[in-house]
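The structure follows.
Note that this complex is displayed minus one protein chain, with the remaining chains in position.
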């Protein structure tokens, strides 16, 4: 019942020796594999505590955690390529609020998911922490969009 | 009021000395016993922190926790046989997302539950953790399917 | 405004010197007192981390925590008698799922509550933990029964 | 924009040197100040971990935490007077379930709030902890009364 | 895709060397930048654990944490200016309940957000902690106002 | 191998129905039983989180946790009598530093232990918590006195 | 390099189907296996959170955690037999301080270890918890006996 | 056995109505009372989580926790006066390392303690937290000075 | 100042695409690199929470965490090869106490470290957890061997 080679088609980075790490915003490194369970709606969560980018005005490094939840349609993002994509913000400058929206839009374009949300949990600067949250759903998931926005108001508890 | 021998029929692995541990995906080891309280809907949760399988592309071992919630109909899965079933993924290769869907489908086939859900909480690889969640309900439990999918977006808090 | 003697009628175990501890399932030790605030619906929770019973097949001791929530009608269970009742499972053998259902049914019979729920949180055996949850409500509380069942799917967070 | 003297009228205990501590149930020590933001409904929470009273049958001291949530109408309880009121249960004997109902009723009488709830989280006796919860709302807040009762079934997670 | 200079217009405090810290309630220090993702509703959270003000009656310093959640319309508050604004309560006297309402009203005036909420989590005085919570929404977000008020009754869990 | 009646001599409060609770400093309620293992030095710890007394100047109730460690010689304090003794500070006024020293001296007089220490962990007043620690040893345990004093500087970590 | 049959000699309970659970203090159920690494001193810890016994005066069940540390000489206690031994206190009455000393003495007699210590961490009764600690070493380990007694004064931190 | 009026001499701020809060470094507000247990060396700990001062170069507010441990000689610092003293750093500018040394020196001058130590645990700025630790002892406590310096290298664990 | 190719000599597995995972005890997969800072003694810790092996008698999988501390001499173990070595216990049967000793001896043979220790923290079986700890030092580090054995008696705190 394991995935055969055909089902792994398009997955080129996983297990690849010569991985190149790019640090300048490269949405093109993202790869997908096929969803083998399209009949039932299910959820996939990525917890990515190693996100770092630069302040767009001062150039200072910022550090945060990115949490992604999505319901796949036909294609699913491969996790090593997701890691490389997130690493590519390393020397890129943008506000926290912008990074979170950009990541969500890139993943929508890549996978056309039924639903997706992206949360950023950034380390404090000057005693204040910022946690942006953006989400999206197709026409069949507008209720979920509203419900999850409502449920996402308490990241401090983490 | 204890279970008598008849009510324990079909439970062959519990307390059995010669248990054989199989490490190659063996859904046939699953056993059930009869639900003695079928009149009221109730919930059973299994927390299984010792799940391990292999990456389907590189063969590297993965480690995770499997959490199962279900509402029984007539038959209930016996916990020692569930342990043996989960151990049987030990040398089996599959993506995290696939394992979670396979486990759910095997338990549906075994018990025909009114409702069931399976969550995988896998250890990080390359700084990213993956938490798939799949669920299912019969026609009377479609609202529960939607409500639980919505409630399952925050495994990071664990 | 303290409870007078009449309001304490039926409470014979609390403060009693000659308490006898019975270890063989004795639902008859349960005692009640009258609810002095029947006009508004309110909630009482019992957290009982010292529950132990025996496996019905192997006789091995099991350990768990029992959490009870209920909305009283006219009578309320006295907590020392509840302790003695739970202690009486000490040398009694039953599956976790059965114990939880039995406790709930005994308390319904004792108090005729408007609503009640019982959760068991049992220690792991063979790397797996089981958490059964059962609930009940009268005709006016069927919505609560459904809502609480839904809300009880995440005991792992405890 | 600070409170002027008129807006502090009726607040006599705060900053007062000769505070007298009464230990025999004195609801008359409660004081209020005017709500300066009556146009929008908002919430005030008091967390009071230093509550102690006596068992009505044995006289043994009990210890607990009282948590109060309310939506003010025109008057708001001043926190130092609330402290003195809660201290006045020190040598008073009552069941946990009764104390929580009495506190709620006294605060309703004092402030006529739009909504109020009182939770008691008492230390274990004989291995069992009791957590009573009572709430109240005016006609416009009956939905909130139901929703909060439902949301208050899991104090163990605290 | 980074913010260009035009998109950073109005942001004068971030990275500025000669920052002046004002300690006497100065809502005029607040600054905004333009929302680049106005098409989808998203959430921004600020966690500000370094809030301090004075008691309006005794002058004693109070310490607390301020948590702000909002859904932006066209303008967004810049975080360094928010820090300076919150610092300006340092030598200002007001009740906890008043501070939280004032902060919310100032941010509404500044940004005209679709929705906003402010929670204060203040340190205990005399064994009691106070946690006020206020929120606001435009006509399209009245459901959110009610839902978030309901969800905000349990700050003790933090 | 259980304790026989003779070995329980002097233990009059444990299991006693008519327990009288005294709230005015009563060191005479303390009781002891004989140490059945006098040949090897061993340690007994009591953790008592329900201590309350009064401020000697203002009369305000204080709350704290008392932790006692000792090495018995011939007699050992019975835990129910210790509970009654600690309850007897309920309406007694003294500084935290004094209470801790008094408790230690009373237990020395009662048991003549080889070594004893008493720690108080009191709740904050005005934003400051006080944790006094006193200890004592006979001539053979002066090294332990010094070593434990050194080891007791970090109660905050608890 | 695995243990061969000879090296497993004397281990009769592990994997045995017909395990009999005895609840009346049975030190004879303890079994040992040979230490294959006698050349270097090493440490083995057992954490046993499921200990229950009875109060010797009232018969009430007590619950606690037993933690054992030892340095083996030639024989080592097999963990399943240790479990059965600890279960055998289930219906046995003794003070906490006595149980801990008895367990230590039985294990010394069984294994003749170079060093051993036993800690009991018992649940509160009447608001007080008791944690006894006893240890022993042969002539070469008297320094360790003193050092570990000193290090064991802070079980509250657990 | 409570403190009489004579033993409370010099304590003028505790319970005083007209307390004046000074925010400009005022070591003269510190008050003491007499040590009633001078015969045995004991330890007093103050945990003060509400410390705030200003950066000496930029004027920005800093926030931290101050923990003080000392062994009294003849005089002991009264805790309300200590609170007022720490509050007096509110509008004072100095490096964290300097504040900790100044506080220690002021308390030495006030009480002439046998031993004292001061730890500062300051909130992060730019992603870095600073924790200074200073200590002092008279000639009889030089070993304690060294031992405590050594023991104070791991504040991160708090 | 980065490591050049010569300094990376012998490191063949790190970044290697065709990694083969062996599950049958293969100490030969371990690799080392040269210690560039041999002049000062320093410490390296590995925390490996994904260890699994089999019970030597029943064949049941066991799960645990392995923590390694060592002071290098001339060669240092490369972490990816350490991972592969630990993975090779996957289908190997041995007692917990034996695994820990074997791992220590293999690493001594590989690196000839000045000092090394290995701790195993295994999941509970039948309600009991086992934590073996073994250590070794050359002649210059015998004091460290004793001190670390003493310091390793409290793994439960982890």
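To keep things simple, chains are lettered A, B, C, D, E, F, G, H and I as they appear, and every chain counts its residues starting from 1.
Simple rule for what comes next: a residue touches a chain if its C-beta (ideal position, glycine included) is under 8 Å from a C-beta of that chain, and two chains touch if they have at least 3 such contacts.
These figures come from a predicted structure and were not determined experimentally.
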Interface residues of subunit I (partner: the chain not displayed): 1-3, 8, 11, 14-15, 33, 36-37, 40-50, 67, 69, 71, 76, 79-80, 82-83, 117, 144, 147-148, 151, 157-158
Subunit A residues that touch the omitted chain in the full complex: 19-21, 23, 49-50, 52, 54, 58-61, 63, 87, 90-91, 123
Touching residues on subunit H - with respect to the absent chain: 25, 55-58, 92-95, 97-98, 100-102, 124-136, 149-150, 152-157
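One rule holds for everything that comes next: only the chains that are shown with their structure count from here on.
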Duplicate of the E-F contact set - from A-B, A-H or B-I, the pair where over half of the pairs recur: A-H
Which of B-I and A-B has more C-beta pairs touching across its chains: A-B
Cα-centroid distance, subunit B relative to subunit C, in whole angstrom: 28
CA centroid of subunit E to CA centroid of subunit G, Å: 56
Subunit H residues counted as touching two or more neighbouring chains: 15, 19, 49-50, 60, 63, 123
